[in-house]
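With one protein chain withheld, the remaining protein chains of the complex are depicted in position.
Right after this comes chain A.
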Amino acid sequence: MIEAVGLTKRYGDKTAVHNLSFQVRPGMVTGFLGPNGSGKSTTMRMILGLDNPTSGRVTIAGRPYRELPNAPRLVGALLDAKAVHGGRSARNHLLCLAQMSGIPARRVDEVLGVVGLQDVAKRRSKGFSLGMGQRLGIAAALLGDPQVLLFDEPVNGLDPEGILWVRNLMRALAAEGRTVFVSSHLMSEMALTADHLIVIGRGQLLADMSVKDFISANSADFARVRTPDTEPQQREKLTSALTEAGAHVLPEPDGALRVTGLPLPRISDIAHEAGVRLWELSPHQASLEEAYMRMTQGVVDYRSTVDQREGLMAPPQPGAQPPLPVPGQGQPGWYPPPPPGAGGAPYAPPQPGPYGTPPAHPAHPAAPPVNPYAQPAPRPTADQGAAEPGAAQDRTAQERPAQDRPAAAPAAAQPSAARTDTEDAR
């Protein structure tokens, strides 16, 4: 169990981490997400006692790291795979770490076997590839057979086999009852590995909830609809028909339509009634990446832009087609529509508690009782939280960011308008 209370770190006048409070519980993999420079590594370093917090504290099993009697036997960490002396062989590197905490030397050969480096154990780590270095770092973390494991970007540079291995390793470690805290920028990987998420941005807590809740709270499922490319008027027709039926329709760069607020069968019916043929009607499940992008888009510090190559480009040939823009490159608003009820707030946290109680829905008796498309995404509402006994904690954690940000309240204060869009979908 890792517990941070009011953790704050300032470097000069720059605040890297501000008033961060969270708990990392044993028995599950907790993902630690945030944009570059959001304070993830600083937080990890404070957990390991490498940096002293400006205020607040972080404890492992109730004690600050530097006061643990034999820290490596309780906590194993991979912070930076390159944090080794390149002139030392892999085995000697691990051996000196083992000696430092009184771990028998045969454990070194054991972990070398676990990470698959036994054949290069005698080689100097200077010649290691990125992935081999990463494996050595993981070996160092596993050396003390600890109860708590911290990994900062563990799959960085690993081959697909290694990524799969790390994923299974994390899950196996958590299944043994250990506390596993992993930071990563690979959302697809996190979606497969983590059970719980802690998301920070600009050093502040944005979310502390289960992966499932996080996705449903921050992104909505939608339907992709494509009308025949040859007949643009059909597209117009469908758009107006769907909008009339209460859907929210967004054009996609490739000519398809993105429809939220209506279940797939209903879209099909409406198209049929309007006499519009469909080339595509596909459900789109919201991914962790989309949810993450939506939540953090307001707190990204280092944002890439389109390379203009100004003055270097030849003048376009008359009549030449400009290249189709790549989705996501310099196109704000490409990412998926806001979650139900969150309105247009850039990173609105879920609206639990007093705001989250949904109104009774007598106004929508026509809503289909069972909806295979919209059903998997549960609503972040209070009554749902009460239904699951274990969700009580998540809910309190969700409330925290909401209190920090009064800006989220207006979005919550007008739920009826935003909500009616989605009620049909349910």
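As a convention for this text, a residue touches a chain if its C-beta (ideal position, glycine included) is under 8 Å from a C-beta of that chain, and two chains touch if they have at least 3 such contacts; residues count from 1.
In this section, contacts and distances are computed from a predicted model.
Matching "Penicillin-binding protein 2", "Sulfurtransferase", "ABC transporter" or "FtsW/RodA/SpoVE family cell cycle protein" against the UniProt entry of the left-out chain gives the name "ABC transporter". For the options A:A121, A:A140 or A:M170, the residue in contact with the chain missing from this view is A:A140. Residues touching the missing chain, restricted to chain A, are 1, 23, 25-27, 45, 48-52, 59-62, 65-66, 68-75, 77, 79-80, 82-89, 92-93, 95-97, 99-104, 107, 140, 144-148, 176-179, 390, 392-393 (touch as defined at the top).
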